[in-house]
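To start, I am sharing the structure in question, which I have written as structure tokens.
Shown here: the complex without one of its protein chains, the others still in place.
Then we have chain A:
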């Protein structure tokens, strides 16, 4: 039993504590040392995540590198970790994004320093006193990373629940304590409102889930399975040894699903996201939408479908309808936004609709597509949002109308922004296209009408992305953006890897699909679903034919 997974969780956790404990100080050298430590820790985490992926054998059992440490024996709770293909790609996504978010947020905790262009000095009465702001910001990011990684690796329901909930706390402080100060005089009040809203929504979801977690334990214990171990539970349910009566199963499913649907977020539980993403720094917004929210969709796939297969099938049509509403609604709202970051947030809501659609269509293409979607949305939104952050910090405003003609003065910035936008609208050749098309095909084979309505999202995505680009980047140069600097080396270092990833996984997604496919096949067998067969199947020749 190797301790690789524990190490992957422990390194960012320890790094968070270390970063927080570094000597305080407002001098530039102190701050730089803090950031260097945090960045090194996140790089080490990335290395460990890479090691996990390298050791994962695609032909092997679903959960690999498993570890189990007793925790609360009397309730059958253990600290058990294991990685499957779906968890592996999301682990990699998290590990890749966190260092980039840190680099992008280099000066965010202390605006007015370094080379950040605008931003008033931190006002009085901050949640964190100015001397500790840098330490706090980077420690909180590492704390979120650690908790997210545990969530992706936990194979114990209770362990998952604890970290699923606990990550709200560092996130709350990240949202409430650090903003881009581009929202006008109301900025601070808006930000606390957003932070509290985020917390309350997700806490409410978490409470409902807690009840369901306890309920699951009670039911399972009654039949001799006094454990929270996921594999034991799903195995017993699949073998018919553990039978939950229909109503109880549905209630428990809803309890879990509600929490995940708040986090994902699914329409109509999404309204916290635009506030949180709008008010937080661009880095935090990326952390929320690209990483943390994925825990919600990931958990639907792993926990809802695995533990409650019959209820999942029962509720699937309703959930699919909500997803499609979310796709169109989010996209329409994105069209109507005046604020760049809120626009990206609503676009994300639309994209989460696609992810949930793919999961609950319950086809191989849908679920493999949904998993890839989680990764690709993470990459593309990170690109779009972080470059938007660079743009906003230069102008001190988030309003689309405050920009215009940027491509003339900062062509590289405009170019990277356009690539992020094209990825967001799922241009073929870029990674998000692969996942979006898989989700659509996977939905269409079972629910043609829903598949067709969902394609509306494709058209609307082109609309909100291109309108955003047109209004901010093209046209005559506005006087306020005339002196705008182009991307600096540090910012390019953030954008280039993200662009490279969207290109690579758009052209050659096979490394990802190879990881994901077996776990998806296992999930589908858990819910007893097989793909609809084509009406007139083409005989597929074995292997690739080359004449």
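Simple rule for what comes next: a contact is a pair of C-beta atoms (placed from the backbone, for glycine too) under 8 Å apart; a residue touches a chain by one contact, two chains touch by 3 or more; residues count from 1.
The rule we apply is simple: contacts and distances are computed from a predicted model.
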- Item | Undisplayed chain, where the name is taken from the UniProt record, one of "Iron-binding protein IscA", "NADH-quinone oxidoreductase subunit L", "Phenylacetate-CoA oxygenase subunit PaaC" or "FeS cluster assembly protein SufB" | "NADH-quinone oxidoreductase subunit L"
- Item | Of A:337, A:350, A:376 or A:502, the residue in touch with the unshown chain | A:337
- With respect to the chain omitted from the figure, which of A:17, A:36 or A:200 is a touching residue? A:200
- Of A:55, A:68, A:192 or A:231, the residue touching the omitted chain is A:192
- Message: Can you tell me which of A:106, A:160 or A:173 touches the chain that was removed from the display?
- Response: A:173
- Across A:23, A:226 or A:268, the one contacting the chain not displayed is A:268
- Message: Using the document's contact rule, name the residues of chain A that touch the chain not shown here.
- Response: 70-75, 77, 127, 162, 165-166, 169, 172-173, 176, 189, 192-193, 195-197, 199-201, 204, 268-269, 271, 274, 329, 332-333, 335-337, 364-365, 368-369, 405, 407-408, 422, 427-429, 433-434, 437-438, 440-441, 444-445, 448, 451-452, 455-456, 458-459, 462-463, 466-467, 469-470, 473-477, 507-510, 513-514, 517, 520-521, 531-538, 540, 544-547
